[in-house]
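The structure that follows is given in the form of structure tokens.
With one protein chain removed, the remaining protein chains of the complex are shown where they sit.
A and B label the chains in the order they appear, each numbered from 1.
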Amino acid sequence: MSPGRVALFVTMLAIAVGMLYPFWVMISDSLHTQSQFISGSGFSLGSWRQLSAALPVGRQVLNSTVICSMSIFVILAVGLPAGFAFAKLRFRASSLVFLGIVSAMMVPLQAIVMPEFVNVTRVGLTSGYFGAVLVYAALGTPFSIFLFTTYFRGVPDELVEAGIVDGLGYVGALWRLVVPVAVPAIATVTVLQFIQIWDDLLVGLLFIQNTADRPITVGLAALASGRTTSIPQLMAGSFVSALPAMLVYLGFQRYLVKGLTMGIDR
Amino acid sequence: MAAITFDGVTKIYAGKPAVDSLSLHIDDGEFMVLVGPSGCGKTTALRMLAGLEEITSGALSIGDQVVNNVLPKDRDVAMVFQNYALYPHMSVAQNMGFALKIRGESKAMIAEKVRAAAEILRLSDYLDRRPRALSGGQRQRVAMGRAIVRSPQAFLMDEPLSNLDAKLRVEMRLEIARIQRLLGVATLYVTHDQVEAMTMGDRVAVMRDGHLQQVATPQELYDRPANDFVAGFIGSPPMNLLTTRVSHGADVTLDILGQTISVPTRYAAAFSLPASGEVTFGIRPEDIVIATEGLRARVERCEALGAETLLHLSVNGPGASQHLVAKTGPRTSIVAGDDLSVTFALEHAHFFDVASGATLRAAS
Partner (left out) sequence: MKARRLTLSQRRQLAGVVFALPALALVIGLIAIPIGQAVYYSFTQWDGITTTWIGTSTWTQAFHNSDLWTALKNNAMLLLWVPIALGLPLAIAVLLHQRVAGWKIFRSIYFLPTAISWVVLGLVAERFFAYQGTLNSILHAVGLSGVTTNMLGSESTALAALGITFVFTMIGTNTMLFLTGLATLDPSLEEAARIDGAGRWRIFRHITLPHLSRFIQLAFVMTVIALFSALFSLIFVMTGGGPGYATTTMEFLIYQTGFSQGQFGTAALYGIILFLITGAVGIIQLRLIGSDK
């Protein structure tokens, strides 16, 4: 290797260290008791052992998982048919409706959070997961529809028509022909939404009233705002919460990249 | 199985008719080829029959049922698409059995029908493959297989051979015709290739700009084209069409740029020629004979095709010339630049109205 390449390699190694810093902090800080942490010496697994007393991680990870799954299910259940409709069924004014839905991508939740909160509370959905699921689904649907519509437009019309001549209705054509062909697009939406929803704080904070139903991010934020929080425990909890999204990311990296650069790389 | 009837069927796209009052009857078991240049409305006609396209006006029936508003799945027709449209996520066997599966037939029954169809199409060794792992010809046969396992009321095929290379196309031409005769299902086959039309169809329907020009057997189309368009479209190279001035004497005399040819009355009698004025005189390249005297022409170009030679001739008059193609035998000594004389096998002459293009052949 030339000296230039070596310098390059070293630089990249240094950046890698920087990017791994959060993981190092979470792991190393969690391997103390609170007193060891303050004094700056000694190691212990104590914080990990007592983690569930401070933070019901098991329950909260389960909550996060259920909320993510339900939201993604709703997003796919409404997004796939809509994408199919906009790409292949073309009803009157469909391109206008499509434009309207896609524009909703640009609306940040914060801009409408007051009426949203009041509405969802008024219909009594803030007890249990459903309020949060509905809000996540509404926020995730526009992008998913954009992605599915773009993808379905690339599926030849003849594929659908062959199925229809073979005896399928539109529902059958969607589920038995288009959806199986659209697995990469579905994976992209699923992975993007999983990470987005798993990592979110605001919706979980406002739209889930019962402490027991809290997702892990809300649990962490609440724990962090406590006065006597043990930092090693907080870091242990952080690590637990980061793990699932990291694994999903590592497993499906290419779908993530695809979704992120949708519409621009071609 | 059933007959198919287009009765004044029209399709209008954005104010412009793509198919204009098409009336066409396809008998049960008949192989009907719909032929015409690209953009003439063939696909549109086929798609209306499949139920993939709305009919603007007219009535379309399968058997004795008008199907204008019947859903595709209730029409029981099978379609072969130009690009095959195989289901990419299914194996060959699943592709072929899919329509049966939708209709809820038993697994054993489906397997048996797929096996039988695969036998006919010589696909038995490929049943577990995905379409992506097949050659173009094999994909084409799977598309055929998907249609034939269903034993439908009718087969609809839209240029099914146009994505194949020339050799395979000739092979599949025979293959499709053989299978259709074997199964005896009414078939509407769309192509822009007149050779396919002539070799495959029981009858051929020629279309142009959304209008049906003529429906007839291949031989009839060749011998008695209804107008100059059909005459020029069927046959390769196409019929020569010359503008001539007609006059009647003992024989009928045609004036071509100052030169005259006389048509014996016994041949001219089959046509109702005007007493004077212009008519379009049609003669096929194979009906032109090189002779020592006759119509003088200059050889512009010689195309040796092996078994035969095409001579591109020009007939020159004062300030104008007309082009003519003649077909002669192989190994000719004629070269470009030669002057020669030709006569015509006038028993095979055609006459068309100059303005409308319609044949002047008297109704028999």
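One rule holds for everything that comes next: contacts are C-beta pairs under 8 Å (C-beta built on N, C-alpha and C of every residue); 3 or more make two chains touch, one makes a residue touch a chain.
This one's a predicted model, so the numbers in the text were calculated from it and none came from an experiment.
Peer 1: From the list A:Val57, A:Ile72 or A:Val135, which touches the chain that is not on show?
Peer 2: If we include the chain that is not displayed, A:Val135 is the one touching it.
Peer 1: Which listed residue (A:Ile72, A:Val165 or A:Leu206) would be found touching the missing chain in the intact complex?
Peer 2: Looking across A:Ile72, A:Val165 or A:Leu206, the contact with the absent chain belongs to A:Leu206.
Peer 1: Mind pulling the chain B residues that touch the left-out chain?
Peer 2: So the residues of chain B touching the unseen chain are 51, 53-54, 68-69, 71.
Peer 1: If the hidden chain were put back, which residues of chain A would touch it?
Peer 2: Residues 1, 5, 8-9, 11-12, 15-16, 19-23, 25-26, 29, 40, 74, 77-79, 81-82, 84-86, 89-92, 94, 97, 100-119, 121, 134-135, 137-139, 141-142, 145, 170, 174, 195, 198-202, 205-206, 217, 220-221, 224-225, 231, 234-235, 238, 241-242, 245-246, 248-250, 253, 256-257, 260-261, 263-266 of chain A touch the chain absent from view.
Going forward, only the chains that are shown with their structure count from here on.
Peer 1: On a C-alpha centroid basis, what's the spacing between chain A and chain B, in Å?
Peer 2: 58
Peer 1: Inside the complex, what are the residues of chain B that reach chain A?
Peer 2: Chain B residues touching chain A: 50-52, 71-73, 77-79, 81-83, 85-89, 98-99, 102-103, 146, 150, 156.
Peer 1: Can you list the chain A residues touching chain B in their complex?
Peer 2: Going by the criterion above, the answer is residues 156, 158-159, 161-169, 172, 177, 180-181.
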